[in-house]
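Only one protein chain is missing from this complex, and each of the others stays in its spot.
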Amino acid sequence: MGKPKKLLNNPVEVVSELIDGLVAACGGDLYRLDGRNAVVRTHIANDKVALLIGGGSGHEPMFPGFVGSNLADGAPCGEVFAAPTPDLIVDTLSAIERGRGVLMVYGNYAGDNMNFDIAAELAEEAGIVTRTVRVWDDVAAAPPERMTDRRGIAGDFFVIKVAGGAAAELDNLDEVYRVAIKARDNTRSMGVALAAGSIPETGERTFELPEDEIEIGMGAHGEPGIARRKITDADAIAEEMTNLILADLPFSAGDEVALLVNNLGATTCMEMLIVSRKVHQLLQQRGIVIHRTDVGSFLTCQEMAGLSITLMKLDAELKHYLDMPARSFAYSRA
Amino acid sequence: MGKPKKLLNNPVEVVSELIDGLVAACGGDLYRLDGRNAVVRTHIANDKVALLIGGGSGHEPMFPGFVGSNLADGAPCGEVFAAPTPDLIVDTLSAIERGRGVLMVYGNYAGDNMNFDIAAELAEEAGIVTRTVRVWDDVAAAPPERMTDRRGIAGDFFVIKVAGGAAAELDNLDEVYRVAIKARDNTRSMGVALAAGSIPETGERTFELPEDEIEIGMGAHGEPGIARRKITDADAIAEEMTNLILADLPFSAGDEVALLVNNLGATTCMEMLIVSRKVHQLLQQRGIVIHRTDVGSFLTCQEMAGLSITLMKLDAELKHYLDMPARSFAYSRA
Amino acid sequence: MYDTLTPSQARDMLSAVAQHLVANVDMLTEVDQAIGDGDHGIGMRRGFAAVEEAMATIDPESVSKVFKAAGTTIMAKTGGAAGAVFGTLFRAGSAALEGRPALDAEGLAGFLLLGLEGVEKRGGAQPGQKTMIDALAPASVAAEAAIASGLVVAVRNATDAAKAGVEATKGMIATTGKARTLGERSLGHPDPGAVSMSLILEAMRDYIAA
Partner (left out) sequence: MYDTLTPSQARDMLSAVAQHLVANVDMLTEVDQAIGDGDHGIGMRRGFAAVEEAMATIDPESVSKVFKAAGTTIMAKTGGAAGAVFGTLFRAGSAALEGRPALDAEGLAGFLLLGLEGVEKRGGAQPGQKTMIDALAPASVAAEAAIASGLVVAVRNATDAAKAGVEATKGMIATTGKARTLGERSLGHPDPGAVSMSLILEAMRDYIAA
């Protein structure tokens, strides 16, 4: 396969340019932090617990697309597939902090962990209180005993939605933290890749997959999963992924869940719906009730073809925050 | 390039399966018409002017994803890239009709025109009054003198949004028709393709583009556009497309517009935002005010890589209906 | 060799037409890939596979009923431009057969003529726009001219005319349908619907000549 064709200008400027596009599209709801690669909400309520999300770029609309009402208050954006730097994180923390501390939610990767930790230390020196929730929903990445070795993938979506609601309603950082941790701990995902995405600056694909093979469990940057095999039909693949997710938490009959089918980039909406249909059938057979379903491109890996399935087990509190209205570039709910 | 890899079961059943997935994802808001390839809203107000949209499949989430509150009431779905049959259209008309007639909005293609016309005649015999709005927003398809030769592409989005609002508020088919026609006549689009999509049943790509070429003005099924050329940078391409759109209506300084940047399938959100940013810059230079911006995958051509730019010129009435809240699979607004 | 067809022979002929179309699906798809959206073959298969089924169960009361049933099936099962066009061809054309106990040369010519009128009215296209009309219109003229020579000659001449029409579409620039924006790039390729039209006549000819 040749290098992917893309609509780009200077590939070194992609993050800066996409932020300009995002801010322009949000018509005043967001602003860009001093020409730097971070977005911040224009109106953040005084005395609000603030929510910061972030990570490497290349996963659009994650993360800056989730800065908005009842969602996050700001997002520092790293270069493509690279965690943001501590100083950018600290400056974003300062811009969104309103005296009640800041919850930081991001995916569990060595680079993110280190950079956000450094930022948290610097913020503390500057008198800003932070708490951290690392999302580690990827069942494929490690067995349950090594939970903290798991990567954060599309589960970010649910944790951010719930944490955003909680940060809008609760006036105490510890409480927001508790709710976000609960969302994180009840969320499990599994991905499948059909074809690689690429890095704009090099134009190189992040991995190579033979024409007739898929990789089950592949990560959001193309990190290897648990099995490479010949492609089979959508239902069989969806069933395998769903079973791995269900067994992991585990989810059981009578549970109520939220379902997310997330597009990794280039997969058609048609395929997403076919897979979502199968997950509904499987959960119904197991007596698991789907409270709501989201299907779309929320955490992508450039033009990677493939999708992930995420389930979050709900209780009354999680349901409340999940169902709250929200508005941002990537996600609006009435 | 090899045949695209996809997550499918029986390729002949794709439309049926995607409808099941869509209905399941909408949790009771929609139902499927007697096991056939059409979706209908569960709760349609009595005495409401009904709105029917539809066309060939393969463009998901268009059309069935726009059936919902303050949007369309039902959508018959043809096979991939094939207009629905008259009997399916008539049955959907009967299911959504509430005594005030039905507005039909669809893209201007020979197959759709003929099938919907036949359906309208059959409906008339059955006592159902219909009016028809064919969307022909594609500036690339024909010069302004042959407006009715133009194809309907992503402009469907605006016409459906406005018509959906009008059909929810106005109690007279002629009035809804008038507003929808106004939306249609104020809407212009232009697409660019970087790589082809494919038809699931054959696995064949709908066209071939050399590795380093793009096609300006390509249609939503891969119909040829106005120029094939070497790929250049995003800003130059966005400017060329925007200029063609602006000159066509024409749009001029002081106008207020809505902007849609629509993903034809496999293009990254990053590229969409970079292009959207450029359109904002260009319109600002021209003194044209962007009232709101939507960026996303609304009318796709399977996994085609590329995007389209659509502008709708607004007046107070169009703005009112455009800004109304809405909720459907593909589009929700608070 | 038949000079007239009874209703049940007409039914068998349409069944043979259906099989012929289904046997040529891949070729039709390829033709549509060149200048359309690549689905003509699979659309015709949806329609004509259903025609074959319908013919297997229909009570062949009259030739008009058999032709109309084929048209209704095509219309209901094909979708796309082809469904409306070929459905209309058979439904509108069947009116010419009403009241006729059998299908003869006059009936065939009448079917093609009313079918053509129906298609032109339905889609607004005229000869020269690179559609199935460019195979159908000359076929209709040829059949009309050969009425006196009987069904075998009429259908043979109509088929030849349709094939010449297909050839002629290669030299036309499409101004309707999905090939419309190809402009000069549509030159050199035949119109998919015209190819289907000639296949329909070819299968009729072969049945009648057998």
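By letter and in written order, the chains are A, B and C; residue numbering begins at 1 in each of them.
Note that in this section contacts are C-beta pairs under 8 Å (C-beta built on N, C-alpha and C of every residue); 3 or more make two chains touch, one makes a residue touch a chain.
In this text the structure is predicted, and so the values were computed from the model without any measurement.
Visitor: Given the contact rule set out at the top, which of the displayed chains would the hidden chain touch in the full complex?
Guide: A
Visitor: Decide which residue listed in A:156, A:223 or A:255 touches the omitted chain of the complex.
Guide: A:223
Visitor: Which listed residue (A:70, A:115, A:187 or A:310) would be found touching the missing chain in the intact complex?
Guide: Among A:70, A:115, A:187 or A:310, only A:115 touches the chain that is not shown.
Visitor: Looking at A:124, A:171 or A:204, which makes contact with the chain not pictured?
Guide: Touching the chain that is not displayed is residue A:204.
Visitor: Provide the residue numbers of chain A that touch the chain removed from this figure.
Guide: Its contact residues with the unshown chain are 56, 78-87, 109-111, 113-115, 117-118, 140-142, 149, 151, 199, 201-202, 204, 206-207, 217, 219, 221-225.
Heads up, the rule we're going with is that only the chains that are shown with their structure count from here on.
Visitor: Which other chains touch chain A while also touching chain C?
Guide: Neighbours common to chain A and chain C are B.
Visitor: Starting from the mean Cα coordinates of chain A and chain C, work out the distance between those two points in Å.
Guide: Computed value for the inter-centroid distance: 55 Å.
Visitor: Once you find the CA centre of chain A and the CA centre of chain B, what distance in Å lies between them?
Guide: Chain centroid spacing, chain A to chain B, equals 28 Å.
Visitor: Which whole number of Å gives the spacing of the CA centres of chain B and chain C?
Guide: 32
Visitor: Could you tell me which residues belong to chain B and also touch two or more other chains?
Guide: Within chain B, no residue touches at least two other chains.
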